[in-house]
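Every protein chain of the complex appears in place save one, which is left out.
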Amino acid sequence: MIKYSFENDYSEGAHPRILEALAESNLKQRTGYGLDDECAEASEKIREIFGCPGAQVHFLVGGTQTNMTAIAAALRPHHAVIAAETGHINVHETGAIEATGHKVLTVRTEDGKLCPADIETVAALHTDEHMVQPRLVYISDSTEVGTIYHKKELKALSDACRRLGLLLFLDGARLGAAFACAENDLRPEDLPELCDMFYIGGTKNGALFGEALVLVNPALFEDFRWMIKQKGGMLAKGWLLGLQFKLLFTDGLYWELAAHAEKQAAEIRDGLKELGVEFRWDSPTNQLFPIFNEEQVEKLSENFRMTEMDCLDGNRRVVRLVTSWSTKPEAAEEFLRAVRNVTGY
Amino acid sequence: MIKYSFENDYSEGAHPRILEALAESNLKQRTGYGLDDECAEASEKIREIFGCPGAQVHFLVGGTQTNMTAIAAALRPHHAVIAAETGHINVHETGAIEATGHKVLTVRTEDGKLCPADIETVAALHTDEHMVQPRLVYISDSTEVGTIYHKKELKALSDACRRLGLLLFLDGARLGAAFACAENDLRPEDLPELCDMFYIGGTKNGALFGEALVLVNPALFEDFRWMIKQKGGMLAKGWLLGLQFKLLFTDGLYWELAAHAEKQAAEIRDGLKELGVEFRWDSPTNQLFPIFNEEQVEKLSENFRMTEMDCLDGNRRVVRLVTSWSTKPEAAEEFLRAVRNVTGY
Amino acid sequence: MIKYSFENDYSEGAHPRILEALAESNLKQRTGYGLDDECAEASEKIREIFGCPGAQVHFLVGGTQTNMTAIAAALRPHHAVIAAETGHINVHETGAIEATGHKVLTVRTEDGKLCPADIETVAALHTDEHMVQPRLVYISDSTEVGTIYHKKELKALSDACRRLGLLLFLDGARLGAAFACAENDLRPEDLPELCDMFYIGGTKNGALFGEALVLVNPALFEDFRWMIKQKGGMLAKGWLLGLQFKLLFTDGLYWELAAHAEKQAAEIRDGLKELGVEFRWDSPTNQLFPIFNEEQVEKLSENFRMTEMDCLDGNRRVVRLVTSWSTKPEAAEEFLRAVRNVTGY
Partner (left out) sequence: MIKYSFENDYSEGAHPRILEALAESNLKQRTGYGLDDECAEASEKIREIFGCPGAQVHFLVGGTQTNMTAIAAALRPHHAVIAAETGHINVHETGAIEATGHKVLTVRTEDGKLCPADIETVAALHTDEHMVQPRLVYISDSTEVGTIYHKKELKALSDACRRLGLLLFLDGARLGAAFACAENDLRPEDLPELCDMFYIGGTKNGALFGEALVLVNPALFEDFRWMIKQKGGMLAKGWLLGLQFKLLFTDGLYWELAAHAEKQAAEIRDGLKELGVEFRWDSPTNQLFPIFNEEQVEKLSENFRMTEMDCLDGNRRVVRLVTSWSTKPEAAEEFLRAVRNVTGY
């Protein structure tokens, strides 16, 4: 019997405060397509908290939609995107970027993060009209393998991008997780300073759905709503997105939910380390990648849902565990207890 | 002061029963991406009610997304779509179909509806490899100008499509409105019999959002979920869509909500006709297109939100009024009273 | 037995002078991809003759390729093209423009030509983000129905484009024919003054193949060669194009060939008019659209190849006859004689 699913951080609905607010104003008539007061207020809150009074904020339903709309809007046909080989747009979006006509140039990394040398190498290889022209660098924070960018790293990457004439786009589907992490030294106001655009994930941090895309570089502003509509991302009842983000950025709910998820992850991480369990990637955030053997995975899977990521030599399996804003402390404890049982430590 | 908005049928949230069900199971952990029980149950209900046990049902968030995903999945690069000039995909989706690479071939119509002769003419003109190849016919019911297809008409169109090797796709964003209309003689089970695919609109009939796409022709089944993901339409918490459609098709809620909207529209339609107001299109559904003069529009707009559609000769304006599942009878009455005042009848 | 084909103006090879030049320098080693001396010299000649010293000139193989590359390079994804319904990009390029993601907004015309009111109407209808955004106006000179733009007309259209923020692109696949026509009052230097870009057709005026695209507006310059390569239009032995255009613009060969074609067309046009034959479009150029009855078409087709364009009431057929740089005077004479026979005049 499955007691708890660590499959992802979007298995549950929304934080109850969101549902309450929704129910309260459900029958109010509102302007469609995100031109309502909720979206205006949510945008304003985000501009304040992230310290970018001149930015445009757009609310979209999901991550793939946000990535492909933002990237397609920023590029001319011959432009390409640079991403880590593990980048979400490269492996988990069914070629959505390519479907808008753009090549994703990939870089092999140890930890899912790009550094200046990576993009310099790619830029140096693409010199003439027989090759695509790199124009945008896509990163995620936290990354697909749970790691985060430290301020120094993001600054260096941002500097390299500006030097090379590349736009920098940060996918913050799990921005809460990154910022909640003990190691993190980035503050909200660093993002608009260092990136040309970024998005703040709601789906994976307590919203029913929704991502808030922040366009910082004014070169990206023109007609952006046309792009949203064309790519199928303009929600008729757009206020649903505004209302959720307004709440998430009221009284620090967004950060609080992320902190909760991180606390449960820390519990499991520390517990597993104590038991000597190895990790595939050293993630300080809410995605953990412990290594178990096949039998252990099988046993643990009787009660816990996890994702098998990879098979290593000698019968070892990398699994992914994700904690969320609604993971109960008991779930973490029970999981550790189960690991103790199956590992025999 | 605005007393009521007749701007569209998606100004409010969702039917309260939907919000209640949402709140009830909010914290239940569910499989992502529409592979959950809610979606399975909702699909099953739809297959039963529409009498198509072998159909595939997919839930998407919005109309443009549904149209472009369904059409792009069905076509090869040189294939084109035939649509009425007023068709939603032609005028109100920011070129979403063309953005997937396909031409929309348009037909001028009086009433927003296609007939066999229309598509025969288009087919006859596209004969060789220097021209696109018509492959799919897009219609909507009710149409963008409020009209509906009678069974005989849809049957004739369907026959012509099959004769010409064309797929038939029915956009049912306002299928409820069409079926609720007194003139309607189509039954749910007629759609899978006559169309290759169709969608049932939730956004405009009481859901927070959501459209249920029904693929009838097995040639359209293969890998459809790949297309949804690539086009950015795969909702992480897909169960939100399943849960809503399950409720809408429980105890006839979907038809009940549409009947309510139609009742309010009938009230206004009949009232206006009595007052001698003319209409641009003779719509039997929840979209009405009365003609007022400029001053009348201005006065009415002080208390009611409407959409200006067109300017006719002699200072006359076509406006659009839309009633919804939540339009109160008082709103219709008040509007008629206001018309009486401004027209001086 | 077919004595002569009036099917088009590209049934034969190239003017002999071109083949000679080709043979002469066939074994010379040259830089690839249009970066050779021939292309440089041809570009320089075109810039001089058309009076646009700052323009970029690019040589491409064919018309569809040129249209789609130029248009795709100029537009962002939500931008649309305005064209006459008869426009080549709308009917005879198998959706090549749409395949690059852009909608073609069409205007019904009497004579294949756009006027300011046409584009003002389209612009006025496209006002918000639910619709594509018109950005470029596509015209051809001579048009697909053989008509030409007078200077006053082109000036008015150009002014309207600038007022409305639209780019103007002139497809000169048959620019020679337009300029050779007695009515024409446009001079080469008018094109760069009035258009943002245009192309000079070689395929239909004595080259083996080739179109010279002239980018006038510097906003269109950036990375254009990337676009050519991506769209498959970068010819390895690009010098073949340069060499041909260099010759065509040496000693006025281009104008001379067009004048020859026009002379033959005039012969036929005048002869037919004398015989009382009606025309579907009143074309002053090398495409003629006489109307014959079915039996006449059948008889004439025994000896002459023509294209059937349309069926009119009462058994009447519109055919298209095209003369070329290599049409012999005898062919025109023989055709007229045959018409006299079949019509019995």
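For reference, chains read A, B and C in written order, and residue numbers begin at 1 within each chain.
The criterion applied here is as follows: contacts are C-beta pairs under 8 Å (C-beta built on N, C-alpha and C of every residue); 3 or more make two chains touch, one makes a residue touch a chain.
Everything quoted here is computed from the prediction, not taken from an experiment.
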_Considering the complete complex, identify which of C:V61, C:V107, C:L170 or C:V297 is in touch with the unshown chain._
C:V61
*Touching the absent chain when the full complex is considered, from B:S11, B:T100 or B:T327*: B:T100
*Sites on chain C contacted by the missing partner chain, in the whole complex*: 4-5, 7-8, 10-14, 16, 19, 22-23, 25-32, 61-65, 68-69, 93-96, 99, 203-204, 208-209, 226, 229-237, 240, 326
*Could you list which residues of chain A touch the chain missing from the display?*
77-78, 80, 91-95, 98-104, 129-132
*Of the residues in chain B, which ones touch the absent chain?*
72-73, 76-78, 100-101, 129-130, 132-133, 223, 225-230, 234
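Assume only the chains that are shown with their structure count from here on.
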_Far-end chain from chain C, centres as C-alpha averages_ = A
*Call it same or different for chain A and chain C: same when shared residue numbers make up over half of all numbers used at their interface.*
same
*Just how far, in Å, is the C-alpha centre of chain B from the one of chain A?*
34
*Averaging only over C-alpha atoms, locate the centres of chain A and chain C and give their separation in whole Å.*
51
_chain A: positions in contact with at least two other chains_ = 226, 229-230, 234
